[in-house]
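The complex is shown incomplete by one protein chain, all other protein chains being positioned as in the whole.
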Amino acid sequence: MTISPRTGSEPGPDNSRVGTMVFLMAGSMFFAGLIGAYVVLRYGGPVWPPPGMPPLPVGLAGGSTAVIALSSLALWRAIRALRGLDAPGTRRWLGVAAGLGILFLALQATQWSRLLARGLEFAVTTYGTTFYAFTGVHALHAVSGILWLLVLVWRQRELWVPERRRRSIEAGALYWHFVGAVWVFLYVALYLL
Amino acid sequence: MHWFPEGVSTYSGTVDGLFKLILIVTGVAFVLTEVLLFVFAWIYRRREGRRATYTHGNNTLELIWTIVPAVFLVFLAFASARGWKAIKGSVPMTDEVVTVTGAQFSWEFRYRGADGAFDTPDDVVINDELRLPVGKPVKIRLRSKDVIHSLFLPNFRLKQDAVPGVTIEVWVEPTKTGTYEIACAELCGFGHTTMRGTLFVLSAEEYGAWLAEAQAAVAPPAEPTAGAPGATETPQQAPPA
Partner (left out) sequence: MSEHETPFIRKYIFSEDHKVIGIQFLFVSLLFMIVGGLLAMLVRWKLGFPDQPVPLGTHLPFLAENEGHIGDDVYNMAFSMHGSVMIFLAIIPILAGAFGNFLIPLMIGARDMAFPKLNMLSFWIGVPGGILMASSFFVEGGAAQTGWTSYPPLAAVEAYTGVGTGQNLWIISVLFLGTASIMGAVNYITTIVNMRAPGMYFFRMPLTIWALFITAVLQLMATPVLASALGMLLFDRTLGTHFFAPTGGGQVLLWQHLFWFYSHPAVYIMILPSMGFVSDILATFARKPIFGYKAMAFSIMGIAGLGFIVWGHHMFQSGMNPALGTAFMASTMVIALPSAIKTFNWLGTLWRGQIHYTPAMMNAMAFVSTFVIGGLSGIFMASTPVDIFIHDTYFIVAHIHYVLFGGTLFGIFAAINYWFPKMFGRMLNQTVNTIHFVLTFIFFNLTFFPMHILGMGGHMRRISDPNLYEFLKPWQPWNEFISINAFLLGATQLLFIANFFWSLFKGKKADRNPWRANTLEWVATSPAPHGNWGDQVPTVYRGPYEFSVPGVAEDYLPQSSPATVPGHAPAGAAARA
C-alpha cells in the first residue's frame, strides 16, 4: 500500500489567487442581486422610462465602456510584463490602467451631471434610483480598484517585483477585470436592453 | 375532537385530502425510522466481546431508499399541482364579486351597488363583516391600502396575501351556512392580532334580501363626488413575478 501525497507538496495556485477568485464569486452574486432587481423593476411596470424622464446616454456610456475595456487591456499588458520579469514595464502599464480608470470615472460623472441637469432625480422613480444607485455602487468598486492600482504604481519603484507585491498585483488585476466585466453587464442591462 | 376547523368550501376537501395523504405516508416513514432508531439504539448498545460490523455502505440500499421516496414525491407533486391549479390557478365565471381591502387594522368588504361597478359612491362598504351566499362561487378581489396583509378564511381553506399596489383575484364557494371567522395571516403591525372579521354564510334568499337592503341603505352623497371614495388610487401594475 502506498500513499501518494498529492496535496501540500506540489505548488498549486497560491492562496491569494484562490482567495481572490473566491471573493470575486461573492462580488458577482452581489451584482447579480442588483441586476436581478433591475430586471424585476423594469419589466414589472407598464412603461420604462416613466413618462417625462430622459433616456440614458447610450453613446457616452459606450465610450466609458470602451475606456474601461482598454484599461483592462492595459492591465493585461502589465501582467505580461510582470511575468516577463519587467518591473518598469509593469509599473508603466499599471499606471496606464489606473489612468484609464480615472477617465472612466470622469465619463461616468459626466453622465450623472447630464442626467441630473435633464431632471432625472435619485429617489422619485425606480428608473432614476436604479441608474444612480447601481452605477454608483459600481463606481465605488472602481474607485477602490483604482486606488489599489495607484498604490501599486507608487510603490513599485524597484527594478524587481517583490513576491508579496507580485501577489498583490495579480489579485488587483483580477479585481480590476471583475470591475470591468461587471460594467459590461450593467451597460447591457441598463442601456442596451 | 376535530383537528381541523370544519371545512365548508368546495375545495376544503381537496386541501384536507392531500394533508391526510401526506400524513399517512409520512406517518409510515416516521414510525419506520423512529422504530429503527430506537431499536438500533437498544440492541446495538455496546457489549463486551462484541465488535461492530465493518462496512462502508450498500449501493443497492442507496438506490432503493432514493427511488421509493422519489416515487411518492412525484405522485404527490402531480396531485398537488392539480389541486393548486383548481384553487389558485383560475377563477370560475361568476357574478358574485366582493372587493376586500386590508388596512391597518381592519378588513373592508365592498359590494357593488345598483350601478354594478366597484369604487363608485353607491358601493356597499362594510368593515370586518363579510356576507356570502351558500352554494355559489364568489370572486374576491383582494387589495391592500398600506402593508401586506393576508386574508385567511380557516374554514374555507383560503389564504391569500393582500399586496399594496396590486389587485389579486381568488375565489371560494361556501357549502354550508353558518358563522365563521376571518383572520389576517401576515404580520402587518401592532394591530395584526386584532384584525379579525366575521363571515356569515347565508342562504341564497337571505343573502339576496340582505344585499338589496344594504344597497338601498347607501345614502346618496351630499355633493357629487369626483372620484372613487376611500379606495386607494394606485396604478394597476402587471402581476408581480
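A few remarks follow.
Chains here go by letter, A and B, matching the order in which they are written, and residues are numbered from 1 within each.
The definition used in the following text is that contacts are C-beta pairs under 8 Å (C-beta built on N, C-alpha and C of every residue); 3 or more make two chains touch, one makes a residue touch a chain.
Because the structure is a prediction, the values reported are computed rather than measured.
Displayed chains that the missing chain touches over the full complex: A, B (touch as defined at the top). Remark: the omitted chain is touched by one listed residue; of B:108, B:123 or B:186 this is B:186. For the chain left out of this panel, the touching residue among B:100, B:140 or B:158 is B:158. Take chain A: the residues that touch the chain left off the picture are 1-9, 12-15, 18-19, 22-23, 25-27, 29-34, 36-37, 40-41, 44-45, 48, 50, 122-127, 129, 133, 137. Although one chain is not drawn, its touching partners on chain B can still be listed: residues 1, 3-5, 11, 14-15, 18-19, 22-23, 26, 29-30, 33-34, 36-37, 40-41, 44-47, 50-58, 61-62, 65-66, 69-70, 73-74, 76-77, 79-81, 83-85, 87-89, 104, 146-148, 150, 152, 154-155, 157-166, 168, 180-181, 183-194, 196, 234-235, 237, 239-241.
The definition used in the following text is that only the chains that are shown with their structure count from here on.
Here the CA centre of chain A is 47 Å from the CA centre of chain B.
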